[in-house]
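All protein chains of the complex are present and in place, except for one that has been dropped.
Letters are used for the chains, namely A and B, taken in the order the chains are written, and counting of residues starts over at 1 for each.
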Amino acid sequence: MDKMENLLQVKELKTHFMTMNGVVPSVNGVTFNIKKGEKVALVGESGSGKSVTSLSIMGLIEEPGKIVNGSIIFDERNLVDLREKEMEKIRGNDIAMIFQEPLTSLNPLFPVGKQIRESLLLHQKITRKEAKQRAIELLKKVGIPMPEQVYSSYPHSLSGGMRQRVMIAIALSCEPKLIIADEPTTALDVTIQAQILGILNELSELENTALLIITHDLGVVAEIADRVMVMYCGQIVEEADVFSIFDSPLHPYTEALLKSTPRLNGQEKLASIEGRVPNPLHMPKGCTFHTRCPYAIEKCSSNVPAIQEFRPNHHVRCWLADEEEGGIKIG
Amino acid sequence: MKYFLNRTAQVIPVLLIVSFILFFLVHISGDPVDIMLSENATEEDRETLRQSLGLDKPFIIQYFIFLTNMITGDFGKSIIYGQAALPIVLERIPATFELMLASIILSTAIAIPLGVLSAVKRNSPIDLLISGISILGKAMPNFWVGLMLILLFSVNLKIFPVSGTGSVFHLVLPAITIGSAMAAQMTRLLRSNMLDVLSQDYIRTAKSKGVKRLSIVYIHALRNSLLPVITVIALQISTLVGGALITETIFSWPGLGQLTIEAINARDMAVVQACVITIAVFVIIVNLIADLIYRFVDPRIRY
Partner (left out) sequence: MEIQKETSTAPLTEPSKKNTTKYSIIKWIIPLLKSKTGMLGISIVAIVCFTAVFAPLLAPYKPEKVDFSAISTPPFWMDGGSFNHILGTDNLGRDLLSRIIYGAQISLLVGISSVGVAGVIGVIIGLTSGYYGGLVDTLLMRFVDANIAIPSILFALVVLGFMSPTIITLIIVIGVSSWIGYARVVRSEVLSLKEREYVKAAKSIGVRNGTIMRRHLLPNVSSSVIVIATTSVATTIITEASLSFLGLGPQAVTWGKVLSDGRDYLSTSWWIATFPGIAITITVLGIIFLGDYLRDMLDPRIQE
């Protein structure tokens, strides 16, 4: 894995929203890499900045948001510096995105076929007829029965799962190098979730497409990801391969996340994490998690821990993981 | 088609109510005999006339007679013109239709670019300017705008004729008068719809596909934003026709509106009644058409 070349390198990314009430540091110094064909999960509670991170990569941050710091190197180009025209050529072509809400993510007034065809026509030199042919193939690929018929039907006549398949077809259409899927299954019911994840997994493997899958569902993570990044309050607090995260989490937040997720697909009651996500306008001093951390020590409330490689390829941002402190055992 | 028939059937109770209100108004507005006969007519003359008009019968019966006459297109004789009222009224429709059409085309041509521009450049000086102008357009009384246009373009600049018909030039000022109010309304509406649509998820999807900004606005967002505009304009059509009443009078435009006002001033009941019913039917038809367009454009409510 190590020898594979990096497809995406995000460095010290800071995306802030200048709201009327003050600056919201939604993404506050995020660094990570994604290699070609790698499947990475980004997990964290609601509001931790996952979507903002992905929209920053896509260059889709809108007023009052702004990338205030950092770089996003994709294919040796820094996306932060690219002009809109050049970004348009990358979007949908090199990096594609799938969103959470299949119900509202398709334009209700256009047939789905037209919406798939659109990105083909934009990025590839093909005729309309060929584009239609391709679109129907794509629909078949994502497991839609009767693709010719679905091609000319409108989104409202399709189920949520079907619509998400269409979204995947759109994302796959130009054979992108990276697909960002922002909670692709949250809005769907459990059986459909599994199907969609299966398709996403299979097709990205088939095409050797890298996948950044954003979720707050650790079940999804276990099913799909090679590597996991845990995000809290705009920062990555832990990063490791999927087995290490599940077997020996280092950060108290990761531990809490795991505890709040039932291991089996049973219907056990969810344990939620104690306390509340801090108000983004008034982030706590020191480690952002110390207000909710059961292991917090004095240092946590005053000094910000840096991210460090605690074990090979296992990074964590926590004072307790510090070797000088004796590497307190967690989890 | 079934829907269409259904929708058409709904028109009937509306027309019944309109006709009833109209009849009621005429009924309470005074004795028509007073208007039809001179002051020094004898009581006997009055009574015979009253009987021949059916005015001695009970209210409901009178309404029923009125209704049957109306359905057969018989509104009575016009006092001014001395002939059947309905043909006189129908004759005026093309002129009004021409004026409305010109106003709608004009206002759409103004409102779409302005509304889009002000939504896309939200809170910029351009947006403020456009919003300011459209609020002003809403605040200015229609008839005053008409007079000011005459003052500017006919009296001072002598570009367009003051009134009448005959050429495209005659159409310009009245069309601007009606169209400006409509454009103001449409611009405001389009702006707010556009802002709403631009924040929708499917617009984000389009962006993530790499669709260019301009295509996003004009292909993906405009159609969705125009849909509610169609409905509101259709609902506003009666206000518009109301504006046309006065505008036609100001510009001596020989349409329905001018005739209505003329008939009201002359207390020409037959013509007034025919005008009101015709206008109501006109408005209902426009609403029906708007409804069909809506259904045609929005696949979600196609049956």
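Criterion: a residue touches a chain if its C-beta (ideal position, glycine included) is under 8 Å from a C-beta of that chain, and two chains touch if they have at least 3 such contacts.
Predicted model, so just to flag it, every value in this text is computed and none were measured.
A.B. asks: For a quick check of understanding: of B:Ala119, B:Leu222, B:Val241 or B:Ala270, which residue touches the chain that isn't displayed?
C.D. replies: From the options B:Ala119, B:Leu222, B:Val241 or B:Ala270, the contact with the absent chain belongs to B:Val241.
A.B. asks: One chain isn't shown here. Among B:Ile130, B:Leu173 or B:Val276, which residue touches it?
C.D. replies: B:Val276
A.B. asks: Of B:Thr8, B:Thr68, B:Ser167 or B:Asn265, which residue touches the hidden chain?
C.D. replies: Of these options, the touching residue for the absent chain is B:Asn265.
A.B. asks: Write the list of subunit B residues that the hidden chain touches.
C.D. replies: That gives, for subunit B, the contact residues 10, 13-15, 17-18, 21-22, 25-26, 29-30, 135-136, 138-144, 147-148, 150-151, 155, 188-189, 192, 235, 238-239, 241-242, 245-246, 249-250, 260-261, 264-265, 267, 272, 276, 279-281, 283-284, 287.
Keep in mind that, in the parts below, only the chains that are shown with their structure count from here on.
A.B. asks: Could you please specify the touching residues of subunit B with respect to subunit A in the complex?
C.D. replies: Subunit B reaches subunit A through residues 200-202, 204-213, 220, 223-224, 227, 297-300.
A.B. asks: List the residues on subunit A that touch subunit B in their complex, please.
C.D. replies: 58, 60, 84, 88-93, 96-97, 99, 101, 104-111, 115, 118-119, 122-123, 154, 156, 167, 170
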